[in-house]
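So that we are looking at the same thing, I have put the structure below in structure tokens.
A protein chain is absent from this complex, but the other protein chains hold their places.
Chains: A and B, in written order; residue numbering restarts at 1 for each.
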Amino acid sequence: MRYGSPTRRSVLAGAAAMAASIAMPNVVRAAPRRFIIGTNGGVSYEAFYNAILRHLEQRHNVEVVPVFGGGTELMNRILAERARPTLDCVVTFQGGWLIGKAEGVLEKVNYNNIANIADVPEFLHDPDGYAPYVNLGAWGIVCDTSAIKVPPRSFKALWDPQYHNKLMIGGISHWQITLAAMSHAWTGDQHNIDVAFQKLKELAPKLAGFYGTTSDALTKFQQGIASLATWYSYTAHKAAQEGMPLQFIFPEEGAFLYPQAYHAVKGTQNVDLVEKMIGLIYDPELSIAYARSDGYIPCSRRAVLPDDLKGKILSFDQVLRSNNWDWKFTTANQGAWLTRWNAEIRPLMRG
Amino acid sequence: MTKGLGGLQTAAFGLLIALICFFILAPLLVVLMASVSPTSYLSFPPQGFTLRWFTETGKLVRYWEAFKFSIQVAFFATTLSLVIATTVGITIARTEFVGKAALQSFFLSPIIIPELALALGLLQYFSQMGAFKGMMPLVLAHAAVCAPYAIRTIQAAAMKVDRNLEDCALSLGAKPARVLFDVTIPLVRPGIVAGAIMAFVMSFDNVTLSIFLSAPGSIPLPGLLYIEAADTGLSSTLAAVSAMLVVFMGCMMLLVEKFMGLEKVAATSLHENK
Partner (left out) sequence: MRTIGRPWGPYIVLALPTTFFLALVAWPLFLLLRMSLSVPERGRVFGVGLSFDNYAEVFTNPIFLETLFVTFRIGCWVSVCTLLLGFPLAIFIWRSKTRVRALVLFITLAPILVSVVVRAYGWVVLLSNKGLVNSFLLYFGIIDRPIRFIFNETGVIIGMVHVLLPFMVLSILSSLHSIDKSLEDAATTLGATPFRVSIDIVLPLVIPGVVAGVILVFILAVGSFITPVLLGGQVVMTLPILALQQFQTTFNWALGSAIAMVLLAAVLGMTLLFERVMRKRLLKGVGR
């Protein structure tokens, strides 16, 4: 049997290919380009694939290959394999991409090639010409409505005795943004870190705990260990989709914007695919679907939230009233803050 | 001593064993509960019973792919570490030479290095070398970490083998190579089998190296489970996959029991250094 007998799979594949060629005669029938993208795994990837990547594959004859990890893990990977990068594109947060830029492992993109970029406000553009921001989320207060009857309206209200032993804050990886945000809440300026340390020293003994990863926080909400957290709007949204009674509260001081970016990795042959993918994320229609499943605020001015998402996803007005972290300041000082956090704040939670 | 006291002791001992077994099973029971919970996360009191997380083949196929990949990596890593461990184990057990103790601890050193540091070091190294593609870095790294366990086992087994048997074969005119393959290795075989099982489990269970060194598009199961759990927590799908892994482990042990005798393998699988 030199040529092999037709198996059921080959027949099916052939039929599918024929159907595809009939349905979409204009598609180039070359082998799909492999586009390797470092991104978050689990439920996040399922949502991202269904809302965005599926369309990238279909419209541009691409095969998306994911490499899963957290933002810092993936950036560490990019940094470690800079001699011969295996990834085309990587998702990072602001602290990560500052390191990526400084180390020269990221590639700039051409904004002219990004569809829908005209509808994206200027403050979401990268000042240095790297990829513009996507996955816009907000960092504020997340509240378990089944346990908290009167939710706090501001960051300062978290010091109220009625929330003692109910609140959790980021412990192992979110301390720097917590410090900056609390400095801003108490002094109106995020650079007064000493004040933030002072206020957190007061708060620490009255905390229900610290959280680490997303799942750590989720588990603590599910098990009733904590019913309040300083956390992200999109993680709360995803949990609410799963049926958990979590609600994001936009604090009076304004939430903090926590955007991510899909950066092209230095040396990739597929910068155009990164640009196309960002264009899809900015697509008004797709970004609504993406917002529904993943909870990210649509970046496009033309994206109009449907009624069922109003109140669940932050409005553009709220985005404009939000604050931005001074990541340059944070990145420059976080080493010293970490030492202080470990020595001064962490031990106080012991009680 | 009266028989009654002995009986009492036996009963107390049995109770102690039961308690320890309960300690081991407790978190697994929670996982089992989560896997049959109708909500996608575990809530108390349980709101019913469902098997649908075991039948969501669309979701499970990803884990199946990762499982198959894990088996492949573990197979190659085990083979490689066995070749190394048999050479090292038998040589060290059979000879005396200057620097033996130092070399011996050098061969066991991969166990002591913090894995995260080793993973980042290896990733840099492989990237700079650039000669390794696909599954290769993962297999090599796993072999380096698993070999020490196999070395311990095989060395211990080789020390127990009666040297007279080898001398006998040699004096009867057998070539040294034949003695090695026809006498020594068959006698050390239980140690090799045990080392193989140990190495396989260590490779199959490795998280940190698997996450950092896997090539795009292929990640071993423990790495995938870790990433999913870090994103989603104790979700019902993860719980179902974990439950199936426990069943898989049970089947493997039944097979081992049937063909080799379980306790023999377990007993030789981690012998002391000397």
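FYI, a contact is a pair of C-beta atoms (placed from the backbone, for glycine too) under 8 Å apart; a residue touches a chain by one contact, two chains touch by 3 or more.
This is a predicted model, so every value here is computed, not measured.
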{"item": "In the full complex, displayed partners of the excluded chain", "value": "A, B"}
{"item": "Option touching the unshown chain, where A:94, A:116 or A:176 are the choices", "value": "A:176"}
{"item": "On chain A, residues whose C-beta touches the chain left out of the figure", "value": "70, 72-73, 75-76, 79, 95-96, 98-99, 102-103, 171-173, 176, 209-212, 215-216, 219-220, 223-225, 331-332, 334-335, 338-339, 342-343, 346-347, 349-350"}
{"item": "Residues of chain B in contact with the chain not shown", "value": "1, 5-6, 9-10, 13, 16-17, 20-21, 23-28, 30-31, 34, 42, 44, 84, 87-88, 91-92, 94-95, 97, 100, 103, 106-107, 109-118, 120-122, 124-125, 140-141, 143-144, 147, 152-153, 156, 160, 166, 170, 176-177, 179-180, 184, 198, 201, 204-205, 207, 222, 225-226, 229-230, 233-234, 238-239, 242, 245-246, 248-250, 253, 257, 262-264, 266-274"}
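Simple rule for what comes next: only the chains that are shown with their structure count from here on.
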{"item": "Cα-centroid distance, chain A relative to chain B, in whole angstrom", "value": "36"}
{"item": "Residue ranges of chain B in contact with chain A within the complex", "value": "39-43, 120, 123-124, 126-128, 130, 211-212, 214-217, 219, 224, 227-235"}
{"item": "Chain A to chain B touching residues, read off their complex", "value": "36, 40-44, 65-70, 73, 76-77, 80-87, 213-216, 218-219, 222, 242-244"}
